[in-house]
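Take a look at the structure below.
Note that this complex is displayed minus one protein chain, with the remaining chains in position.
Note that the chains take the letters A and B in the order they are written out, and that residue 1 is the start of every chain.
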Amino acid sequence: MGDLFELNNVTKTYGRVTALRDLSIAVPEGAIGLLGPNGAGKTTMIRTLLGLIKIDKGGGTVLGMDIGTRQLDIRQSVGFVPEDECLFPAVVGIEFVTYAGELAGMSRKDAMQRAHEVLNYVSLGEARYRPVESYSTGMKQRIKLASAIVHDPRLLILDEPTNGMDPAGRDELLELSRDLAHNKGMSLLFSSHLLPDVETVCDYIMVLGRGRLLAKGLIQDLKRAHECVYEVRIKDDREGFAHYLTKHGCSTESKDDSLLVTVPRDRSQDILWHAARDSGHQIRFLKPRRSTLEEVFFAAVAEPD
Amino acid sequence: MDPIPTCEVVGPAEVETVVEFRAVSKWYGNVIGLNKLSTRIPRGVIGLLGPNGAGKSTFLQLATGQLYPSQGAVRVLGQPVWNNPGINRFIGLCPEQDAFYEWMTGMDFVSTCARLNGMGRAKARAAAEKALGLVGMTPNMNRAIRGYSKGMRQRTKLAQALVHEPRVLFLDEPLSGTDPIARRDLIDVIRDMGAAGRSVLVSSHVLHEVQALTSNIVLLHRGRLVAEGNVREIRDLIDKHPHHIVLVCDRCRALASRLASCEDVDGIQFLDAESRLLVQTRKPDTFYARLPALSLEDGLAIREVYSEDDNLEAVFKYLVTK
Partner (left out) sequence: MPIFDQGYQHWHGELSSHAWRWLTIARHGVRAQFKNRWTRIVVLLAWLPAVALAGVLVIWGLIEQKSSLVEPLMALFTGLPEELKASPKTYRISIWTISYQYFFQWEVFFSMILIILVGPGLISRDLRFNAIPLYFSRQLRRIDYFIGKLGVIGFVLGIVAVGPAILAYLLGMCFSVDLSIVKDTARLFFASIAYGMIVVISGGTLMLAMSSLSRNSRYVGVIWIGIWFISSTVAGVLTGLLRRDWCPIFSYTANLLRVSDALLDTGSAWARFAQFFPAQQREQLLKALGNTGYPWYWSALVLTGLLGISVWILSLRVKSLDRLK
């Protein structure tokens, strides 16, 4: 399993704005999340990976192909689902995907056969015979996804794919992305601002900020466990519960509608159940505390330059 | 960022119900937008949810007086909204569409909106500065909107909605396109506004954002009201879908045999041999009340308790499946 892509000291400036600053990273195959505040350089990095822009300094490879010399070849093995709404005008769904396949280099027969297959996979049934302009947002996203995978790329790049979709559509798209990445052996680069979506689909994330790499790693590893700290949610009023715990030596802290309880090392976790029984409360949620992806993100972004 | 001032009662007398729909229907030709909808929206932050085509945009347009109901009546702060320009002093709207005068600076735009609401020039500029400070746009407010990123445009839209300090705010997808940092800041701003006594109705597709903002929701589907109120209460009332609660215990099989003798347990499933149990119950109250005593019994210490479907996403899915 080689690297999915690798960038070495890549720098790219647009006039006075430095979009990427000495960026070096090597990423394994699999489902990768790309996170970062606005203006961090995510779009520029995606364009670099697609071989669309000339970088000022540095180099890199995508799927083993050099981004300086083999830009056109890279795009044969990469599929891209852009963020904005875009479609080929005046075609029905099946022609849209067939055309996309032909533009990738497939013969017309291959493209049409494959288009039907891929449209079945994204669950666009009879709608494929209707003009694309009449589709809902969710369907448009799915047909964009279909047109990106019609030539069976090894890497699929998704830029804010769940933007503007209703919950049902979002779930379907995330389900498709997860299936492609985990069961069908396609590598995914998932760029999104919605952290729960990234967590659903990806195992590995990279955080960019101000053109630099701020953090990277498996989500599981980055979410540190906090020893002896538990997140507890109580039905009804938690003041009494918190009061009981502090009386018995624990420290508590409120967070949204849960309570973070730090149990001293010499006590066991049972103190929580004692508290519940004695104060007559129901514990509805109990888990050892781990950072959320949001906290990982903020910690990464807050680091000074 | 500056703190939000508690709003004083100006204009209509303080009412508990801020937005009221009485048997409202609205159709466009043959297509129905809302179908005999009756609801009373209280103060605080309320989430307006629904799949595509549920009627959320129709709802917002009726509530802000942009549309006239085909049937029924809409009242905001006790007054009818249609043809009532006076009420706009107390209403703020942050629409979903992105339409600015691109050549203006953010400051110009928001102060112009303030002046359109009746403020004098100096007062408008001061209010605009305050509003832009609230949403975190102070460093960028003197640049042309043409150069703004999506997140900045969203913040400017929010600023123009609250520049005249309205009593009622209608926000349509206010956080779309914002990065996690801006999202956290804006969520704090909206929550503070709700806490300060304003009413904020937030329409959004992103369920976990709504969950971070509030536990009170109004759920629409096919133009009708499906549910309103607190999410957990609604969940408890959905009988058709028993609660799925996961318990983690070292001796899960012993725990399971104890639970099997309880009447309120409908089903027990062993999950991937990691000492996890999935319990189904239709009486969550009784079940949870039982847990502390159970856990303290010899050796049955329960290490984790959680429910995957006790949240807004589950409520949405259960109530709105086609």
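One rule holds for everything that comes next: contacts are C-beta pairs under 8 Å (C-beta built on N, C-alpha and C of every residue); 3 or more make two chains touch, one makes a residue touch a chain.
Keep in mind that this is a model prediction, so the values were computed, not measured.
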Completion exercise
Result, missing-chain neighbours among shown chains, is A
Handout entry: Touch with the omitted chain, as defined above, among A:180, A:194 or A:245
Key = A:180
Problem - Absent-chain interface as seen on subunit A, which is shown - result: 14, 17, 19, 43-44, 47, 50, 52-54, 72-73, 75-76, 80, 82, 84-91, 99-100, 102-107, 110, 114, 117-118, 120-121, 133, 147, 149, 151-152, 179-180, 183-185
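What we mean here is this: only the chains that are shown with their structure count from here on.
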Handout entry: Chain centre separation in whole Å, for subunit B relative to subunit A (CA means)
Key = 24
Problem - subunit B residues touching subunit A - in the complex, by the definition given at the top - result: 51-52, 149-152, 173, 176-184, 205-208, 212, 215, 285, 288-289, 291-293, 295-296, 301-307, 310, 313, 316-317, 320, 322
Completion exercise
As the complex stands, subunit A meets subunit B at residues 35-39, 136-138, 163-170, 193-196, 235, 256-257, 268-270, 273-274, 276-277, 282-288, 294, 297-298, 301
